[in-house]
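Shown here: the complex without one of its protein chains, the others still in place.
Naming follows writing order (A and B), and every chain is counted from residue 1.
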Amino acid sequence: MSTRSIGQEFVKGLWDENPVFRQLLGLCPTLAVTGWVINGLAMGLATSFVLIFSSLVVSSIKKFIPSQVRIASYIVIIATFVTIADRCMAAFFPLISKNLGPYIPLIVVNCIILGRQEAFSSRNSVGRSFIDALGMSSGFVLALLILSSIREVLGVGTFLGLQVMGTWFKPWIIMILPPGAFLTLGILLGIALHIERKTKARK
Amino acid sequence: MSLSARMIIVLTFVGLLSGSFLATVDLLTKERIELNRQREIEEAILQVVPGTHSSQKLYEEKDLTVYGGKDKKGILVGFAIQASGIGFQGKITLMLGTNPSIKKINSLKVIDQKETPGLGAKINDRESFLKFWDNKDCSNLLTLHKPAVKTQEELSHSEINTITGATISSEAVLNLVNSSLNRLRQLEKEGSLSSEEQDVN
Partner (left out) sequence: MELVAIFVSAILINNFVLYYFLGICPFLGVSKKISSALSMGLAVTFVMTITAVVSWAINHWILIPHKLDYLQIVSFILVIASLVQLVEMFIRKMSPPLYQALGIYLPLITTNCSIMFLALLAALRNYSLAEAVAFGVGSGLGFTLAIILMAGIREQLDLADVPEPLKGAGIALIVAGIMALAFMGFIGMIK
């Protein structure tokens, strides 16, 4: 059982337990779809949808699931919501769905989601699980936004497709190519760790 | 109740629930997804064969589909060829519009490509590449003009502009266009482009 206040439960996902920067979870989609802000945002929101609803369902039916089959049940529940997200995006946002392609179905193996079910939703109340999922989702969206903003602005000079850099700017194409993803995330992780150390040292 | 019985019941229940839920979602979204797909093709045909009122699929084979565009009176105004081929980095899918005699290209549209962003991906850029295909005489084999130029006037009537730094991607598009035009002519000679099949609309 968690002893944090509701506020702390939410905020921890943003930084202290940020899934990407602190826990190194869900790195595959973080790297793969962040060439453009719009793709990163769509991926973040789709993942949030799946995480929040899976947490709600798992925390409300946790009593009925025998622990031997819990992982299998969680996977089915998660896969159901992933399919819903995938279908709805194909129906209502065909362009984004085409851009993200098989990375949307891949949310099903995003370790953040199964991890939260196993570590949190299966032991806490519906309300707390919801707040936890909301916090973790926000942390994930935040990470995707930071990464995709850096990559799109430096890589093509635009933000959400709008020109933000002047004509003097020569785009660093490498940033929106695969190597740019690894380099940016590597440096960001270094910065995150550095900030963490600084704040700890001050305490 | 024994544990294994409970396990089976829970799993069956979860599975059934998920299955029926997804069946409903599928039912609700299927039509729209299919519609989106059709609309994408229709819009592309309209763009490359202006004046199309209704379009029909005339012929289909691996990596090549031919549509016929007709005006309100049902007279053929042009062909639209959807063709796929290998580019620099992956598959390129194009929609190419020609006039009914296959002597002139109306315009070219890139439907799908995985070329290098900022370089080969410029095959989808109007200013540096696509505009040079508009109203191109294609009675002779088209060739690539190197190095890249800025305006149509600098090209001869059978030349297509190259993209700076992406010759292979430009060549891939050119070869794909040339081979699909040849195939289209061959199909027309054989009389395979009958319009008996159903309307796309």
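Assume a residue touches a chain if its C-beta (ideal position, glycine included) is under 8 Å from a C-beta of that chain, and two chains touch if they have at least 3 such contacts.
Worth saying up front: this structure is predicted, and the values here are computed from it rather than measured.
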*Touching the absent chain in the whole complex: find that residue among A:Gly7, A:Gly101, A:Gly127 or A:Gly161.*
A:Gly101
*Listed residues B:Met7, B:Leu22, B:Leu76 or B:Leu155, member touching the removed chain*: B:Leu22
_subunit A residues touching the omitted chain (full complex)_ = 24, 27-29, 31-32, 72, 75-76, 79-80, 82-83, 86-87, 101-102, 105-106, 108-111, 114, 174, 177-183, 185-187, 189-191, 193-194, 197
*asked:* Counting contacts across the full complex, list the positions on subunit B that touch the omitted chain.
replied: 18-19, 22-23, 25-26, 86, 88-90, 116, 168
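The rule is simple: only the chains that are shown with their structure count from here on.
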_Approximate Å spacing (C-alpha centroids) for the pair subunit A, subunit B_ = 33
*Which bits of subunit A are touching subunit B when the two form their complex?*
35, 64-66, 68-69, 72-73, 76-77, 79-80, 83-84, 87-88, 90-92, 94, 155-156, 171, 173, 176-177
*Which residues of subunit B touch subunit A in the complex?*
3, 6-7, 10-11, 14-15, 18, 21-22, 25-26, 29, 32-33, 36-37, 40, 116-119
